[in-house]
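So the structure is just underneath, and the comments pick up after that.
Yeah, one chain of the complex is gone here, protein chain that is, but the others are all in their spots.
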Amino acid sequence: MKSSVIVFPGSNCDRDIAVALTKMQFKNKMVWHKETRLPKSDLIVVPGGFSYGDYLRSGAIAGKSLIIDEVIKAANNGCLVLGICNGFQILTETGLLKGTLLRNKNLKFINKDVQIKVMNNDTKFTKKYKKNQFLKINIAHNEGNFFTDPLHLEKLKKNNLIAFKYCDAKGDINDEANPNGSLENIAGIFNTKKNILGMMPHPERMVDDLISNTDGINLFSSLIN
Amino acid sequence: MKITSQIVEKHGLTQEEFKNIKKLLKREPNLLELGIFSAMWNEHCSYKSSRLHLKKLPTRGKQVIQGPGENAGVIDIGDNDAIIFKIESHNHPSYIEPYQGAATGVGGILRDVFTMGARPIALLNSIHFGSPEHPKTKNLLNGVVSGIGGYGNCIGVPTVAGETKFNDTYNENILVNAMAVGHADKDKIFYSKAKGLNKSVVYVGSKTGRDGIHGASMASAEFDENSEEKKPTVQVGDPFTEKLLMEACLELMKDNSIISIQDMGAAGLTSSSVEMASKGSLGIELELDKIPCREENMTPYEMMLSESQERMLIILEDGKEENAKKIFDKWDLDFVVIGKTTDTSCLTLKFNNKITGEIPIEALASKAPIYDRKWVSKKNSKSKVDLKNLRKIKIEDALYKIISSPNHSNKSWITDQYDQMVMCDTAQKSGSDAAIIRIHNKSKAIAVSVDSSSNYCKSHPLTGGKQIVCENWRNLISVGAKPLAITNCLNFGNPENEKVMGEFAECLIGIKEACEFLNYPVVSGNVSFYNGTNKKNIDPTPVIGGVGLINNLSKTMGHSFKKNGSAILLVGKTFGHLGQSCFLKENYSIIDGMPPEINLLNEKNNGENILKLIQNDLILSTHDISNGGLIVALCEMAMSSNLGIKIQKPKKLSNLIEYFFGEDQGRYILEVDVSKLSKTEKILKHNNIYFENIGFTQKEYFEIENELKIKVKELFKINNEWYNTY
Partner (left out) sequence: MKFSVTVTLKKDVLDPQGKVVQNTLINLGMNLSNIRQGKYFEIEVNEKDQTKAEKNVDEMCKKLLANLIIEDYKVNKL
């Protein structure tokens, strides 16, 4: 499977996702934001980091770059697109995913391992996970507070487009388990066609037992099979 | 413009120094030249008060590739891998504008590391604030932590370790020391020595503004009531631009275009150009008209002294300009040839086609003043606190007081604001004795830690200096690393004060002795003097940043208890030393007595053998004993693991308070599986290491037989309370 990782000025998790993809047997290419054409890809990844320093609004400026038009075209043609953290923010700024990521409720940057529950395991991204399985995964963000209008929230629920929710050690979805104030503890969502996944937690940080754990592996292995 | 004595004073120069300048130039300097002298001759750049003493430090070793004198220190960790690291202070700007002061401190130290060709792989910090009750402390604390996180997280380098301390002594002058560690190929290290005539001198990075003009002078001036007026000298950091600059430089460094490179830090363009030329025994000519400026109508004075951040100076090989410019254009950074190397041995500044300043390089560098300031030795304190005269206290209550105190409470509310995992090589994070960073794509790793003990250094500088090196060394041993070298940040008061200078001189002697004995050389560092306000100096606070090597990532060690029912060994003798202890300070507000003695032979013997035990898989967990003594160290191991302990009362030392809270040095706690106990004890005995088998791990309870029994969960709760109510 071929993957492309878009690199913006200020992206800093690009190497991390490239390492994870290569480890999981993807044939990966790094694509500089000034390119006007994408290599043939089965999966496009918009990585985490601080593209353009998060200036103005997180992801706002990256969302206007030339390469994004190609990403939009590819996504509309059914290509798989994964946006992680800043990548998720960029996807919302482009409109590929609806909703927005606001400042964390406690107004501070937060880096910790949290639990997320797999809400929908019937997608190309999550099929290797069990329904309601919970994963321990790392988050690192200042603006991870997912918010959207009631109509979109209804749609997300009705069409099973919520990918992950923050939960506690027992799997309960509650306020205590919510690290950033996200609407209904939402940590990741799909688009209507379910070929685009945006998520705040970092699956690429969870593929190595020597460093953390391997709870992120099944995301990539779901995609590659 | 006539240079009056008032102007000389405003530039932070003495009349004597001005006389010397006139002698060296054989004429009066103009204002531009005076400004340049004031920047290069102040403490921060010239080290005039410290150079004589710093010369005594051990800086060599098999593992040292580059000692002090370059942008950072370089050590060899085998397989063509080199580690480049340094610690630096940004105290005064952080007091004035905590967020930006701390942020630009991080930015500056990162540049010192990547300018040598290393990709930064870890950040650490040692930050010291006044008493939590002091009206300024809360804002300073929040500002500094946000600033460190804001810069480090944005640039994508994990902030993995540090220390945060509170002490009245920093009420009017906080300390912010930032350390960066980077990895480079041993055969691709870049230095700042200029070479070759008529080579292009290139300016890259952000445009030059009026930021921080005379920041270097500010760092060398004490704070007084007029400090508020010094505000405009604080720079704003731009971590996004620094990320671009770092990637562009690392990309350019892949080939052989660069002859030398230096970042523009304190005293900006002035210090970088002078230092590069001085090291190469060359002259340098700059055309100031070419400097990319952010503001209009900037004068040569402003351009030379600006401390705008995120800029570098590069001397390029002939014919490499076009390719180099392509790289900087890709990253949207300014790239301008602003001058050339010459054989005049002068700094020649041209503006509007006229020479607007000309100074012999050596007048600014090697001929900068060196002072042998008077100093007095600190007398040994004769006082000894007699416990009998103090109100009785239960061990339990004394322990609670310590672990709930601002200095000892859990700091995850700070470390959760730093991204510790970016770059995916952080094998052990904050909260451990040392952080562990894997070398990318390899099975080996480095361990890093920062440590200081201002109270020990205040009460007996010589012992304090030894102690901080030993503690840092022990922290690395405790995680299974072989300590290799250190960087030091020496934060002291006014060097014109004999007592302060004595503290400096004696701390350094202590540091020297410990470093020599332990084969733990100093490869880089920074001196920050004039920390104090209104004639009150801070307690001497030398900070040690150490780096060690772990050959195999599978052989690391943490301080969390691993197994129920394992044996707990206390390595090293306990005499029950309470002078300068946490116990006395937190429970009785007593800061008195001599600090605990250091026995370098025991430190070395204990540490080296414990390292071998770890490498031979005989140990489950390790922790070194420092502030708070044995009981606090045991508590830390329990709280991080949720396993408790059952400890017997000591057989030899009858005073329990002294036994459990004494801060005797050179001691470690080892958790050993019972199946490996006799083998471990044999090895310790064989190597003449004093140890006691003090008890076992157990579920749920932290227990000292017939003395106390507390739920570990309860200890954890007490240890996490403080910040929530602050």
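Annotations for the structure displayed:
In order of appearance the chains are A and B, and numbering begins at 1 in each one.
Throughout what follows, a contact is a pair of C-beta atoms (placed from the backbone, for glycine too) under 8 Å apart; a residue touches a chain by one contact, two chains touch by 3 or more.
Since this is a predicted model, take the numbers as computed values, not measurements.
Displayed chains that the missing chain touches over the full complex: A, B (touch as defined at the top).
Taking the complete complex into account, B:235 is the one of B:89, B:235 or B:356 that touches the chain left out.
Listed for chain B, the residues touching the missing chain in the whole complex are 96-97, 100, 206, 209-211, 231-232, 234-236, 238, 240-241, 294-295, 308-309, 332. With the whole complex as reference, residues 52-53, 55-56, 61, 64 of chain A touch the missing chain.
Rule of thumb we're sticking to: only the chains that are shown with their structure count from here on.
The distance from the centre of chain A to the centre of chain B, with each centre set as the mean of the Cα atoms, comes to 36 Å.
Chain A contributes residues 9-10, 12-13, 15-16, 19-20, 32, 34, 49-50, 52-55, 108-112, 138, 140, 142, 202, 204-205, 208, 210-212 to its touches with chain B in the complex. On the side of chain B, the complex with chain A involves touching residues 146, 149-150, 153-156, 238-241, 243-244, 330-332, 415-427, 438, 553-554.
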